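Got a structure for you, questions after.
For this view, one protein chain was removed and the others were kept in their places.
Chain lettering (A and B) follows the sequence in which the chains are written, and residue indices restart at 1 in each chain.
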Amino acid sequence: MATVAGTMAAPTAEGVVWSWLTTVDHKRIGILYGVTAFIFFLIGGLEALAIRAQLAVPNGGVIDPELYNQLFTMHALTMIFLAVMPLGAAFFNFMIPLMIGARDVAFPRLNALSYWIFLAGGLVLTSSFFLGGAPDTGWFAYAPISGGAYSGSGMDYYVIGLLILGLSSLAAALNFAVTIINMRAPGMTMMRMPVFVWMTLIVAFLLILALPVLTVALVQLLFDRQYTTSFFLPSGGGDPILWQHLFWIFGHPEVYILILPAMGIVSEVLPTFSRKPLFGYAAMVFAGVAIGFLGWAVWSHHMFTTGLGAVPRVVFATSTMIIGVPTGIKIFNWLSTMWGGSIRFTTAMYFSVSFIALFTIGGISGVMHASPPVDQQQQDTYFIVAHLHYVLVGGAIVGLFSGLYYWWPKMTGRFLSETLGKWNFWLMFIGLNMTFFPMHFLGVAGMPRRIYTYDAGLGWEFWNMFASVGALILAIGVLVFVINVARTMRQPKTAGDNPWDGSTLEWATSSPPPEHDFDAIPEVRARDPLWYDRDHGLSQPEGDPDEHIHMPPPSYYPLILAFGVLLLGIGPLSHLAVTALGVPVVIYAIWGWVLEPTE
Amino acid sequence: MATAEHHVAHHSVTGIDNRKLLMWIFLGSECLFFGALISTYLIFKADIPAPPISFIEAHTHVENGHEVVTGWFPVDRVIDDVYVNEDGSFREVEFAGVLDIPITSQSTFVLLMSSVTMVLAVYGAQHGRLLSMKVWLLATILLGLIFLGYQVYEFRLFGSEGLTLETNQFGASFFVLTGFHGTHVFVGVLILTSLLLASFRRSGLGPEAGFHVETAGLYWHFVDIVWIVIFTIIYLIPA
Partner (left out) sequence: MRSSRSLRRLAPVALLALALALAACSDPQTTVDPKSNFADDIQFVYLLTFWLGMAVFIGILALTVGLAFWYRERPGRVAKQIHGNTRLEIVWTLIPVVLVVIMAVPTWQVIADSSKPAPGDALRVNAIGHQWWFEFQYDLDNDGEYDDLITANELHIPAGRPVTFNLLSDDVIHSFWVPQLAGKVDMVPGHANDLWFTPHEDAARAEAYLGQCAEFCGTAHANMRFRVFVDTPEGFAAWVANEQADGAEPADELALMGQELFLTPVWTLPGGGGGILGCTGCHTVAGAPGAVGRIGPNLTHVGSRSTIAAGILDTNFENLVAWISNPDREKPGADYNDDTARFMPAFETVLTREQIEAIAVYLLGLQ
């Protein structure tokens, strides 16, 4: 392979570490995303346990308020940006090309770049703990408390970290949008795509359209903090409410960015283990699209208490309640998918079935505070904490665990232990309900959010202790999963191509799939292609074993470019010379990237 | 380039090359980016005539027992007015216009012309007229640079008159919005310059020259259109 003057030779496959650092294989990138995100999930979990330890008893003395404020801020940032979003990305990466019958994503190197930039952003955000204190104003960073006068350097890490993470998500979203639109196997029309692929496409577009708004808000916050502008600072004529609008115009679509992948996973798992097609496929797709659209028209429901006028409150209350309609359609369709089935209760199915009930709880409480008067009592209380955790833990995390158990054999060729899986499920299920259900009671009893201490005698003692015990059980449940994973790595690869008798294309190739995914590009004849083939005595095309399939070679440049972006970001946090150092790195990486042969 | 991607491009479901599709979707994202910046400007601008006029207010001092407020008014006109406060005291408002519409009309014209030359460059590239492509690319780059020159001139002029990022909400939202637009123009100039330089290689831009120049042109036209919107909103629509 010819080397263009001044650029590096393409990496050879020698060396395990370098092969992972330079990989552009969507499956390996998916695994990198998954492992990294899971580590961040554990870190976010530890942060939550520290919070629960502090709140277990009134006037708790485990951590001081400064650290507490950092912990609840970082718990949210870690779970949202470093755990749930990238865990979704892990499945997008590994599964989307397989599910649409492609050999890779549209832009393999861009895909690697997304991962490395994500890692850089995660490190910037998390390192703040050791470099002068983490962000401590809540993940929403309301002005003016996020301004320089009221908060420390942690907020600079917040701004830079989220800008870097936004870049990563934007690159990934563009990549998956193009991949899904353009790279489907012959016969896979849009209305034959698996629902998980549909949900990924919607998430990609939500990211593409929501992230730039966050970017603008963050840049303005950066200017307020560093260059004494006053976009959001009332002391200089700015408007703190403007930040809230910009943040939630991003922030509410973000909620659907977090939950739609889980809905997609559940929509794959339920049909497979009920042994029947998804009920009301078209309604399911349109409900997802409707949620994606409506997600843009509801942001001010986060701001019902800020003094919005009566008309906006009426409008946003109504649009928010209307989201209950497509959500209701989805829930009924999932239930009907089980109706008339012959249900195999694997661990993946346990998680998916419990998703329906748990997500319903979060959905119902959400509709309750869609009503502004009710929200005026519930906003910023533990009722909201309960609501959002039923959506994000009972919904997103439970859905993602379902996906882990469902696709683990495909990803590794090995089964996770079903016995440990059931322990995993029941501990998490009991733990999360013990933790989050009593928070409804605490909210109704008037306990505000984000308080590090509370007095005895307010009727909050019992349920706080109860929730803290529940958090411990939830943590043990997660630990059982870790043990299960460690154990499965020593098991033989006994999973065949299609251990669950799934209907979608990822089950048409080997487990784990070869680097080129499919020996021959699959043909899609119906919505559930493998079941259609099975029922009609058809088979997928066989590959020619002698054919050499060109796959893009590994590349150093995504790693180098991400490193350059990291330097650019570290500059404003330390010394602008670091940014100056980053510029040539970025230029070099782009130059090498463009000229690198990808044959 | 990119045989694997090439290979894929032939299998494109929509018939649109992956890279061009990426550019289109990316421009969708950019719409929201500029949309948020423009909204910020408009929200602050909505503040204007009713005191407190923080959007354009720069200095307040007391003169002959009443407040005198001076500041910058975006559009090229002068406001000299008196507002009576609720308590009977009054404030005199003296705002000088800061934006020079004729000058910026010139730079807008330059940027519009660059879109024309860009179209000609794309035409040249797609029809194998490589010399024409190079000439028009160069013209586009030069026009882009002239536009940036105007912007540097304008920024420096405002700075020397005392209007900076920190002065008021007008300064902050104006400089951040037009500054980000200028950055986009600059990135466009870099892209076109890279294409121009690459076209002098022995292999030129390769068999896909037309495609590359066209995709770069998409970005360039988008940045132009955004400027038309910005120019209209900041310079042409009076408060």
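Assume a residue touches a chain if its C-beta (ideal position, glycine included) is under 8 Å from a C-beta of that chain, and two chains touch if they have at least 3 such contacts.
This is a predicted model, so every value here is computed, not measured.
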Q.
In the complete complex, the chain left out here touches which of the visible ones?
A. A
Q) Out of A:V444, A:M465 or A:I549, which touches the unshown chain? A) A:V444
Q.
With the missing chain put back, one of A:M368, A:V469, A:I521 or A:I549 would touch it. Which one?
A. A:M368
Q: Could you tell which one of A:I331, A:L432 or A:V585 touches the chain left off the display?
A: A:I331
Q: For the chain that's not shown, point to the residue among A:D104, A:D239 or A:D533 touching it.
A: A:D239
Q) Looking at A:S19, A:S153 or A:Q377, which makes contact with the chain not pictured? A) A:Q377
Q) Going by the touch rule given at the top, which residues of subunit A touch the chain that is not shown? A) 64-66, 69, 137-138, 142, 144-145, 150, 234-235, 238-241, 274-277, 279-283, 305-307, 309-310, 313-314, 317-318, 321-322, 324-325, 327-329, 331-333, 335-336, 338-345, 353, 356-357, 360-361, 364-365, 367-368, 370-381, 441, 443-455, 457-460
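One rule holds in what follows: only the chains that are shown with their structure count from here on.
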Q. What whole-Å value do you get for the distance between subunit A and subunit B if each is reduced to the mean of its CA atoms?
A. 34
Q: Could you please specify the touching residues of subunit B with respect to subunit A in the complex?
A: 1-5, 7-8, 11-14, 16, 18, 21-22, 25-26, 28-30, 32-33, 35-37, 40, 43-44, 52, 54-55, 57, 165-166, 168-169, 171-173, 176, 180, 194
Q.
Going by the contact rule set out above, which residues of subunit A touch subunit B in the complex?
A. 102, 104, 106-108, 170, 174-175, 177-178, 181-184, 208-213, 215-217, 219-220, 223, 227-231, 236-239, 242, 246, 249, 550-552, 594, 597-599
